[in-house]
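Please find one structure pasted underneath; my questions will follow.
With one protein chain withheld, the remaining protein chains of the complex are depicted in position.
Naming follows writing order (A, B and C), and every chain is counted from residue 1.
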Amino acid sequence: MAANHHTHETNKPHRYEGPKNHLITFAVSILLTALAFFAVMANLGKTFTIMFIVLLAIVQAAFQLYVWMHAKDRGHTYAKIGIFMGGIIALTAVAAVVYWMWW
Amino acid sequence: MAHAHTVKRYTGLMDWLTTVDHKKIGILYLIGGGLFFLLGGLEAILIRIQLMYPQNDFLDASTYNQVLTMHGTTMIFLAVMPIIFAFMNAIIPLQIGARDVAYPFVNAVGFWMFFLGGLLLNVSWFFNGAPDAGWTSYVPLANNEYSGKGVDFYVLGLQIAGIGTLAGGINFLVTIINMRAPGMTFMRMPLFTWTSFITSALILFAFPAITVGLVLLMFERLFSANYFDVAAGGNIVLWQHIFWIFGHPEVYILILPAFGIISEIVSTFARKRLFGYSAMVFATALIGFLGFMVWVHHMFTTGLGPIGNAIFSIATMLIAIPTGIKIFNWIFTMWGGQYSFNTASLFAAGFIPTFVMGGVTGVMLAAPAADWQYHDSYFVVAHFHYVIVGGLVFGLLAGLHYWWPKMFGRMLNETIGKFSFWTFFIGFHMTFLVQHFLGLWGMPRRIFTFLENQGLDELNFISTIGALLMGVSTIAILVNIAVTQMKPRNAPADPWDGRTLEWSIPSPAPEYNFKQIPLVRGLDALFKEKIEGKKEMTPAEPLGPIHMPSPSILPFTMSIGLFIAGFGFMYARWDFDNGFLDAIFGHYIVAGAGLLITLVSMLLRSVFDDHGYHIEVEELEKEVHA
Amino acid sequence: MSATHHAHGSLPAEPEKATLEGRNKILGFWLFLGGETVLFGTLFATFLGYNNVKGIGDGPDPAHLFDLKLVALATLILLVSSLTSVFAVQAMHRHDKSKMLLWFGVTVVLGLAFLGLEIYEFVHYVHEGHTFSTSAFSSAFYTLVGFHGAHVLFGSLWIALLMLQLVKKGLTVVTAPKCYVAALYWHFVDLVWVFIFTVVYLMSKVG
């Protein structure tokens, strides 16, 4: 990955992008939030519900990251690496505290 | 571009307070970190004098705990990290062929935050005593109930310094990603730049954890939160997790740049390219990643149970593999080379075996069942001083002698340099080799004294003598600097027959670094030109005016604001016995005023754009002959 | 490669990426968000440490305390504000300053509305005996949610300030990256809320 190649990639002329994807993301967000809400109301069992709603949150976050925050566009390699690493480390911390704080 | 020509240049003190030049900031970091190193070293000497004899009463128990805490905290956060930042600032832009860092302003903010945060921490000596709960500040010992006011200084001082470090880390990540010269691909970057890159990434991901930790401790101590109060459902292990989620990556933040420095020096003085360059890069990244997955090895005796202990034990041991790759690659860089000895290369040569000795004891510590014997004993003290002093400090001293001409334009004295190497090397091993045995023989760490008749007397005495020898060495280094400073500024551009870009420009580097951005054609860019018979780099652009950022006092005022706010928060609930002081602290007026100074500075920065100024071609031509 | 070279010329399609300074700013900001992820991760860990396992301590049971209706409304507000900040950035790409101001304005108003709700909620909880110092759990709760609230507050002020700059200086290659970055920040704050909504509020009602 050459340096000039990199500057090049961010300089690509940009097509004007309509609001369609953004609106879809909005609809997805609302939908997923509502779904999580109903999943909790529906009493599907503790472990399942928790896993399910956390999964929904992750999906929604991914949508927002990729569409609203443009992580899907070119020139976002480091942005994605940054968020992804941050996420892994955050998750490790959460998992550790949940498993190894009380015994 | 009518407005761009008003050149604002300050001189004297104002110049240093307002500078946004990465090379000057590098020097500021070196001075700041250097002063704190002397302070931390002095504290180490006090520790060692107290432990010279059994039941010595040179320091009392309470003072000892303060000295101990401040020694660890100062050394880690305020001495070696800033010195690392000094080299990153002074060298990275030069190594990647850049005129500047990505955010000159933020860079200055980073320095001042570190410096004032460090100052805040250290003025605790003059107020209500220094922090005394160890550099790890385990709760509940660090809660109000069991420790002095000093821990507030720890919390706020480190918080401010930490924000500065984070800012610096992001600056270097972006600089390295976006500011490389044409042809300087990632896989052509010098290893110091690479390791600093990974270190910056570790800073980015590790410091937020300690930020949260310090916030929790601050709220617990100053605002009656209850995270760590067992009676309120709190749990003290949380602090240990958060501290070490930060703390372990922190030790790799420290050591990786030293690996980089050693790689540069070994390769330069062996006159050979680095053996296994790609493996070195890969190993660095792997160490960085694994570094986040092993923190529980500091908590083997906390009682997490065998499953957790075993998992983190194996993860920890794995780090030996990429580190070993580095060690062997250095040795094989020298293999078939022509290693020559001067102060810089001696320190680098001393690094390799010494660091390995520290590393292998690390792997020993990684075995939980055995660590139950080592933990919190002098064996651990020996381990981490072997990696930190024998590793990192050797690396930094090597770097100091290596890059001194580039930073200051003068060559350090070799005779004094060699003297300081040998005294440091011998003193170091004398101090810390015996501590392994002290630990195994049953001496716990963090004790202000030990009883006689426990078989610990002789080794402690030897250890103290060694520390004094390191003190002699440190003084020799200071003398060397003073002597050198009195000599004329006549260092050649390339005193060591260097291989990387920083040696292609004058010593010290001009403020714009490269008159023309160089075109990089391979690894060891300068060396590549040299063997093709060229004297200097091929420029990648025609000579033209160079845009420079303006100096600014705002980084300084921002940090001063936080410094004041720190005091305000600490003493908000304090009884001064003085109506006026009680009023202004008690109503958060001081805290608010401090924050206001910071916010207004930020606002000013945001509202008034910095157009910078240009250095014109005529000026550039002139400076070449000057 | 200076900002000033472009400042007065015709604006490129993506003004935020036209200068090296702008690109640096965006990249650095993304990385900063990576750090923020760890920051919030640690706060979530703290919260979960006290929520999930044992040690809830004194004070009212969160399962009864938390009012999901209010939180759902807050969620909606924040989601919409995220969308409006997208619109602002799109307007920026069309070089439509007044639409930009409009959408950013809506974003700020929604942000403040969210904050209002949150303050109302906190006051209510405190009346119920769920104060900052009630228990480890309550301390962790206020720290996590409060940190997020502080982010919303900061974001609102920041975007408001940028609107002022837009009015005064216009849309240039200097102001554009700032606006883009502020929008990124706003999305991130919204994204964190998605997890707070899930982990703090919804999960308190599970089981």
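Here is the rule we use: a contact is a pair of C-beta atoms (placed from the backbone, for glycine too) under 8 Å apart; a residue touches a chain by one contact, two chains touch by 3 or more.
Following the convention adopted for this analysis, contacts and distances are computed from a predicted model.
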| item | value |
| --- | --- |
| Protein that the absent chain corresponds to, by UniProt name, given "Cytochrome c oxidase subunit 2", "Phosphoribosylformylglycinamidine synthase subunit PurQ", "Hydrogenase maturation factor HypC" or "Branched-chain amino acid ABC transporter permease" | "Cytochrome c oxidase subunit 2" |
| Chains still shown that are in contact with the chain withheld from the display | B |
| Option touching the unshown chain, where B:Leu42, B:Val360 or B:Met602 are the choices | B:Val360 |
| Of B:Met14, B:Leu451, B:Leu543 or B:Val607, the one touching the omitted chain in the full complex | B:Leu451 |
| Full-complex contact with the absent chain, from B:Phe172, B:Phe197, B:Tyr277 or B:Phe347 | B:Tyr277 |
| Omitted-chain contact residue, chosen from B:Ala61, B:Leu543, B:Ala583 or B:Val607 | B:Ala61 |
| Contact footprint on chain B, counting only the chain that is left out | 60-62, 65, 133-134, 138, 140-141, 146-147, 230, 234-237, 269-273, 275-279, 301-303, 305-306, 309-310, 313-314, 317-318, 320-321, 324-325, 327-329, 331-332, 334-341, 349, 352-353, 356-357, 360-361, 363-364, 366-370, 372-373, 375-377, 437, 440-442, 444, 446-451, 453-456, 531 |
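Basically, only the chains that are shown with their structure count from here on.
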| item | value |
| --- | --- |
| Pairwise touch network: line, ring, star, complete, or other | complete |
| Touching two or more other chains - residues of chain B | 177-178, 204-205, 209, 235, 238, 241-242, 245 |
| Contacts with 2+ other chains: residues of chain A | 7, 78, 82, 85-86, 89, 93, 96-97, 101-102 |
| Interfacial residue positions of chain A with respect to chain B in the complex | 1-4, 6-7, 78, 82, 85-86, 88-89, 92-93, 96-97, 99-103 |
| Sites on chain C touched by chain B in the complex | 1-5, 20, 23-24, 27-28, 31-32, 34-36, 38-39, 42-43, 45-46, 49-50, 54-58, 132-140, 143, 161, 165, 169, 174, 178 |
| In the complex with chain C, residue positions of chain B that touch it | 1, 3-4, 102-103, 166, 170-171, 173-174, 177-179, 204-209, 211-213, 215-216, 219-220, 223-229, 232-235, 238, 241-242, 245, 547, 603, 606-607, 609, 611-612 |
